[in-house]
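I'd like to ask you about the structure that follows.
Up next is chain A:
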Amino acid sequence: NAAAKDSSSEGAKSSGKSFTLVTPDAVGQNEFLKLAVDGVKAAAKAHDGTQKVYESSDTASQQQNVQAAVEAKPDVIVLVGFEFADLVAQQAKAHADQQFLMIDACTTKTFKNVGCAVFREHEGVYLAGAEAGLLSKSGKVGAVDVLDTPQFRRYSDPFAAGARKVAAKTSTSTRFVGGQSPFDDSARAKEQANSLLSKGTDQIMAAAAAGNYGVFEAAKAKGAFAYGVDVNQCVSSPGTVVDNVIKRTDVAVEKGIDQVLGGKAGTTVSYGLKEGGISLTGLEAGVDSSKCVIAQHKDVLTKVKALRDQIVAGELKVDDPAAS
Partner candidate 1 sequence: MFFDSDLLMSALRALTPILLAALGGALCERAGVFNIGLEGMMLMGCFTAVTTSWFTGSPWLGVLAAALAAAAYSLILAVGAVTLRGDAVVLGIAMNLLAVGLTSFLLRTVFGVQGTFDDPSLAGLPLVGGFSPLAYLAWAAVAVATLVLSRHVWGLRLRGVGEAPQAAATLGVSPAKYQYAAVLVSGVLCGLAGAQLALGNVTLFSENMTAGRGWIAVVAVMLGRALPLGVLLAALLFGLAEAAGFRLQGLGLPQQATDAAPYVVTLGALFLTTARRRRRTTPAGAVS
Partner candidate 2 sequence: MTPQRADAEVAVELRGITKRFPGTLANDAVDLTVRRGEIHALMGENGAGKSTLMSVLYGMERPDAGEIRIDGRTVTFADPGAAMAAGLGMVHQSFKLFDSLTVAENVVFAAEPRRFGLVDRAAARRRVRELAAEHGLAVDPDARVGDLPVGLRQRVEILKLLHRGARTLILDEPTAVLTPAEADALFTVLKSLTAQGRTVILVTHKLREVLEGSDNVTVLRDGRVVARLRTAETTADEIAAAMTGRAVELDRVHAPGTPGDVVLDVEDLTTDAVREVGLTVRAGEIVGIAGVAGNGQSELIEALAGLRRVTAGRVTLRGRDITHASATERRARGLAYVPEDRHAVGTAPAASVADNLAMGHHRRSLSSHGLLPPAAVRAHARRLVERFGVKAATPEVPASALSGGNLQKLLIGRELAHEAPLLLVEQPTRGVDIGAIQNIHDELIAYRDAGHAVLLVSAELSEIRGLADRVLVMYEGRVTATYPKDGADERTLGLAMAGGAAPVEVGD
């Protein structure tokens, strides 16, 4: 628990600001949460302040952690995830002088002391889908999601739409890991991927949390390709992972804190392709050293860049499954 270690070094020199990050799950290998931790650390450094990370594991611990965070009265409490919407609404009302920053979600009502940052993952997933459509030889692409919930649908529905955009005849399919331990069950995720592969699918969007490793293994064994999320996952399975939908949570956290400290809480900032909050590894600098398969398909990247430009310019609108 490196995060907590930093906090112990606060004390005398903490003339700066203090930030507390509360996560909905254990940070572990959750790339999305790791980035959030990076973001809050960067903010602490920038503001010569201190930071703490409270990791939750379930609804009960989320509640207890938020409670504890509020009682410690840091300058900003950062909360990552949809799960916190109700909690933040409750606490923001009860503690009007406490500043909150919500990442990846927002309260239904607007509070003057709550800043929000949300992502338009679907834009990035759409582009990954386009890559898949262009690269697929079988004309079949699919996705493996953790659970059948709206936020995970953001990783499957736009993927299908992107593929069909560039290759109209592409057939698409989605599997959900489910089971007793959906976020950790890589064996199950692997079998779900296998069931797609056995149908001839050769491009798979992997949004199975820890199960992604299982998806990559399955794809690798069948010589098929997969797409990672949040960070560059190509390194964990070079030659199999084509590209990744990058979500710059660190940026959102750091900028969000600035915005809240700057007195501009009460607003919601949306990060998409345009803002650089969402991207693909293939579209970033350093693609050639990323170990991603897409680095060998410059032609594909050219077409995808064109699509991106259309989206950024607002000429192309990507449907958001979570907005229904």
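Here is how the candidates were picked: all candidates are chains of the complex that A comes from, given by their letters.
We take it that contacts are C-beta pairs under 8 Å (C-beta built on N, C-alpha and C of every residue); 3 or more make two chains touch, one makes a residue touch a chain; residues count from 1.
Keep in mind the model is a prediction, meaning the values are calculated, not measured.
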Next item on the list: Scan 1 or 2 and return whichever one touches chain A in the complex.
Entry: 1
Next item on the list: Going by the contact rule at the top, pick out the chain A residues touching candidate 1 in the complex.
Entry: 1, 26-30, 147-148, 173-176, 178-181, 184-188, 190-192, 194-196, 198-199, 210, 213-214, 217, 235-238
